[in-house]
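Of the protein chains in this complex, one is absent; all others appear in place.
This part shows chain A:
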Amino acid sequence: MFYIFCPYCKEHREEEEFHPRGQAHLLRPEDPENTSDEEWGDYLFFRDNPRGIHHEMWVHSVGCRKFFNITRNTVTYEILETYPMGEQPTITADSPEIRHEQGAQVADGGWQTVGARPENKALNEETSS
């Protein structure tokens, strides 16, 4: 169960109060009249699907009902930060610190995982896929 920090309510709440709404920071083509089918298709349908750091949009659907973003690891399930709409992530796949010391929740510490705990490496290794 995720325990998610809402940057508007400034509180940790259980996963079930929220809805994930897909990849964050997608930009609608600025000049629709002069946008090719290729570019529209890319915008509408093509997504990053990383094993690792991912920036995603969530909505606090039964709380303040506001959208915000989460940086999360899709393999360990750690939530690395949550931040309001319009802001940029401070942690990205290229951040040097995430390689070793994952799990720094900016707002408030603590692991946020589903299933196995991130400190137990053996449990996090996939059996097969």
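The working rule: a contact is a pair of C-beta atoms (placed from the backbone, for glycine too) under 8 Å apart; a residue touches a chain by one contact, two chains touch by 3 or more; residues count from 1.
In the analysis below, contacts and distances are computed from a predicted model.
Among the names given as "LemA protein", "Branched-chain amino acid ABC transporter substrate-binding protein", "Ubiquinol-cytochrome c reductase iron-sulfur subunit" or "Sarcosine oxidase subunit beta", UniProt records the absent chain under the name "Sarcosine oxidase subunit beta". Note on the undisplayed chain: of the listed residues A:K10, A:H25 or A:R47, the one touching it is A:R47. Contacts to the hidden chain, counted on chain A, fall at residues 1-2, 15-16, 19-20, 22, 37-38, 40-42, 44-47, 49-51, 54, 56, 72, 74-77, 114-116, 124, 126-129.
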